[in-house]
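Just dropping this structure here.
Subset of chains shown; positions unchanged.
Think of it as A, B and C in the order they're written, each chain with its own count starting at 1.
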Amino acid sequence: MHDQEKSPALGVADFIRLLDDHMPQVRAGGFTVLEMGWGRCVMQVKATELTSRAGGTIAGPTMFALADLALYGAVLSQIGEVPLAVTSDMNIHFLRKPPLRPLRAEARILKPGKRLAYGEILIRSIDDPVPVAHATGTYAIPSG
Amino acid sequence: MHDQEKSPALGVADFIRLLDDHMPQVRAGGFTVLEMGWGRCVMQVKATELTSRAGGTIAGPTMFALADLALYGAVLSQIGEVPLAVTSDMNIHFLRKPPLRPLRAEARILKPGKRLAYGEILIRSIDDPVPVAHATGTYAIPSG
Amino acid sequence: MHDQEKSPALGVADFIRLLDDHMPQVRAGGFTVLEMGWGRCVMQVKATELTSRAGGTIAGPTMFALADLALYGAVLSQIGEVPLAVTSDMNIHFLRKPPLRPLRAEARILKPGKRLAYGEILIRSIDDPVPVAHATGTYAIPSG
């Protein structure tokens, strides 16, 4: 069986509940979880006053937050509910200024791990296949 | 005369006004500007419900936003008021989990430029000299 | 027509000739070009005394050089022969220690550009699909 076909260790509803419990500002900020697969997570964020910036575009920190959360989801899809998994490093390149429309991020794990998991995230405007940002990052997973 | 002694091309009050005009969510989110020097900017963020996460610590995206804003200030300190300068890449390493106290970021420019400026940012909890995060990044400056 | 089906602006033989002319140490160091596609380049490096390190594994700088060269090839596959295109930033994560066997890197462009092109590179041991390193980077393309 292909990895992609494995069921995720955490589903959409459970990941949303975990975010609501531990980071209520996520849902309040307009972020939602669309899909969870094994080593894979798709999230979306609305374009609002909170998430925009000068120039009629989405703010960089909003895109970073979206990438970080999607990677968190992809990590938890393989290890289950571990709220204290934390980002240890993240690299993001902003490729184009997105318009003020919802952004969607797709994260996938390139190296699963018990202590460190590494993956990449592509961010696009909905209804546009061209990437607006690309990120890579590592999550540290607490032992025990 | 030393570079560090040059007056910044944008002062604290003008940088705050620019942020209020173009990104009102910055001040609303608890971010403030403390110092501007030539190629240098110090900013601070409060620890609030908006900026924290699971584990009694400040959220990674809050630290990213703080780093990004401080670097923006450091860039503008050399080129003046250019609201449309945008981040092109950012790399951040989270070194320690900060406690729920205000964080302070100090950005400094390592390579000024007309089109691209590059710098680094150290983030610490106030009253603690040990860094909790370190970032590097590039800003793209629109021509004309 | 799909982008992937476009002919590359620089073929394998021409890219090898360009490397031999401008960086003879590349071929001498055991690096070879295997494939060029539109926005895509596959390169390989031998495991030799020059490229190995403590622990019976390939040295990190060898993997960096392989990633950098493959991205160079992918950039030139879209803009043709521009020897003075140069790396402006590169981020590499080493995911597993590779054995002392040839390494293969596949680079692909995520954002083509006239001035800046951005892409990613996956490195694997030959005959093993699991990645040993992943990199992302930007090339600056001289105007005119």
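The criterion applied here is as follows: contacts are C-beta pairs under 8 Å (C-beta built on N, C-alpha and C of every residue); 3 or more make two chains touch, one makes a residue touch a chain.
Bear in mind that the values here come from a model prediction, so they are computed numbers and not experimental data.
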*Shown here are 3 copies; how many are in the complete complex?*
4
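One rule holds in what follows: only the chains that are shown with their structure count from here on.
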_Using only alpha carbons, which chain's centroid is the nearest to the whole structure's centroid?_
A
*chain A to chain C: how many Å between their CA centres?*
28
*Between chain A and chain B, tell me the centre distance in angstrom, where each centre is the average of that chain's C-alpha atoms.*
23
*If you look at chain A, which of its residues touch at least two other chains?*
91, 93
*Touching residues (chain side chain C, partner chain A) in the complex*: 91, 93, 95-96, 110-111, 118, 120, 122, 131, 134, 136, 138
*Parts of chain C lying in touch with chain B, wherever the complex brings them together*: 88-89, 91, 116, 138
_Residue ranges of chain B in contact with chain A within the complex_ = 22-25, 49-51, 53-55, 57, 59-61, 64-65, 68, 83-84, 86-94, 97
